[in-house]
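Shown below is the structure under consideration.
All protein chains but one are shown in place.
After this line comes chain A, so read on.
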Amino acid sequence: MERIAITAEAAEIVKQLKEKHGALIFHQSGGCCDGSSPMIFEKEDMYLDESDVFLGTLEGVNFYMNKDQFEYWKHTHLTVGITEGRGASFSLEIPLGLRFIIHSRLLTPEEETFFSKK
């Protein structure tokens, strides 16, 4: 059972970015202009520590979120998708004219029980 998933289209873009940039990580951003979006960076670019929660691995890329933010997100299942767009952040897909986007749904009761035991 996983907290996160990725669409086939988004997975294809992750593959492309890995070929170009090497090892990557996803970090879910908080609010403001280009926020509330998953961002993808070169693995060494972002300093992670115990304030970041690891949610799972998508196409070999670890997905993290700030711990405080996770408190509000922990009841939701996330799917990373991709759409046309523009962004001012440093996320690596932006030059392709694309943005990763999060689709969310509430965890099912079974999932909720499963993750609360973890």
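We adopt the following convention: contacts are C-beta pairs under 8 Å (C-beta built on N, C-alpha and C of every residue); 3 or more make two chains touch, one makes a residue touch a chain; residues count from 1.
The working rule: contacts and distances are computed from a predicted model.
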> Can you pick, from "(2Fe-2S)-binding protein", "Glycine--tRNA ligase beta subunit", "3-oxoacyl-[acyl-carrier-protein] synthase II" or "Aldehyde dehydrogenase", the UniProt protein name of the chain not displayed?
Replying inline: "Aldehyde dehydrogenase"
> So that we can see where the missing chain sits, which residues of chain A does it touch?
Replying inline: 27-37, 39, 41, 45-47, 66, 68-69, 72-73, 76, 83-92, 94-95, 97, 99, 101-106
